[in-house]
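Worksheet: the structure to be examined is printed underneath.
Excluded from the complex is one protein chain; the other protein chains are retained at their positions.
Right after this comes chain A.
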Amino acid sequence: MSKMPKWADIVLIPLINLMLAFALSALVILAIGEDPVEALILMVKGSFGSTYGWGYTLYYTTNFVFTGLAVAVAFHAALFNIGGEGQAQLGGLGVALICLYLPWPHWSLALLGAMLGAAAFGAAWAAIPAWLQAKRGSHVVITTIMFNFIAAALLNYVLVNLLRPPRAQDPSSAKFPEVTHLPTLHDILSPLGISFSKSAPANITLFLAIAACFGVWLLIWRTRFGYQLRAFGKSEPAAIYAGISPTRIIMITMLISGGLAGLMAVNNVMGEAEKLVLNATEGAGFIGIAVALMGRSHPFGVALAALLFGFLYQGGAELALWTDIPREMIVVIQALVILFTGALDNMLRMPLERVFLALRSEGK
């Protein structure tokens, strides 16, 4: 018998933790001499008040769904993939190569190609840490951190020395050909008679992200491999006793995780920038950690948490535009969410469990 009803575990605790994180953030905003209530109103208006705002919110959400799912899948196998950032950057490289050097007849085919490239490059970047964890016992956390830095250096080199068009100043690739440009929400919704902001970057990748959530749910709870993955995550010795190969689980899980992180690049590189720029991921890989923790590693939770962070990102940008609160405020909020929902989880859980046990014994 569990100590707490299920609803408390998946709804109550994350909500209270979120409230704590927001309360502390409000205190920080107060401390720098701004009004937290006004800031909140501005953020909500800026991110949900117009289709332009929605377009940005959903664009960020799409990024965070992919990186959040990447972390969540690995979490189920008790692996902590901090390398989403590097894997997403490599995914961007895959997308850029596919879009720049292959002649595509139509954007839909280019999208398929780019998805393959993004996932393959992301997965490849996760493969080495995975192999090292499975075969050499080196901790995947440390190796994925190192691979983030190596990815940053590699992309810097590729952009400055190889992909930069001649005589260009910025370290970025050439613009992708017109045919590879993805339809935005404006293009998709206007035939249906719904007007949507033209300049917002949300695009068809949003639907890919929703499909990815569903796919991950199927994989983890409806397939034999998903069962093995969760069994391995719960107890490695038990999984081995049941004939599950740890090497196989670690490798496949990390490849899927890296592939999902890489897929983010379809959204930001192909869908938004339409060229590969330096530091294209802008920390989205790390947000995936907060999103996965917040969403309790369940795809539905991840989608909700990604929307929350999409709102924070777009709202934060609006704050930086209209008030003296700098953009970095979102990093603080993100840190507090990770702190409360991840590291300090037991702080709330221990007393709450006691409360529920007390209630239960009274009820008898």
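Methods note: a contact is a pair of C-beta atoms (placed from the backbone, for glycine too) under 8 Å apart; a residue touches a chain by one contact, two chains touch by 3 or more; residues count from 1.
In the analysis below, contacts and distances are computed from a predicted model.
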| item | value |
| --- | --- |
| Name under which UniProt lists the unshown chain, selected from "Flagellin biosynthesis protein FlgD", "Sugar ABC transporter permease", "Cbb3-type cytochrome c oxidase subunit" or "Putative zinc-finger protein" | "Sugar ABC transporter permease" |
| Touching residue (missing chain; options A:Met146, A:Leu189 or A:Ile244) | A:Met146 |
| Interface with the undisplayed chain - residues on chain A | 28, 31-33, 80, 82, 128, 132, 136-139, 141-143, 145-147, 149-150, 153-154, 156-157, 160-161, 286, 289, 293, 324-326, 328-336, 338-339, 342-347, 350 |
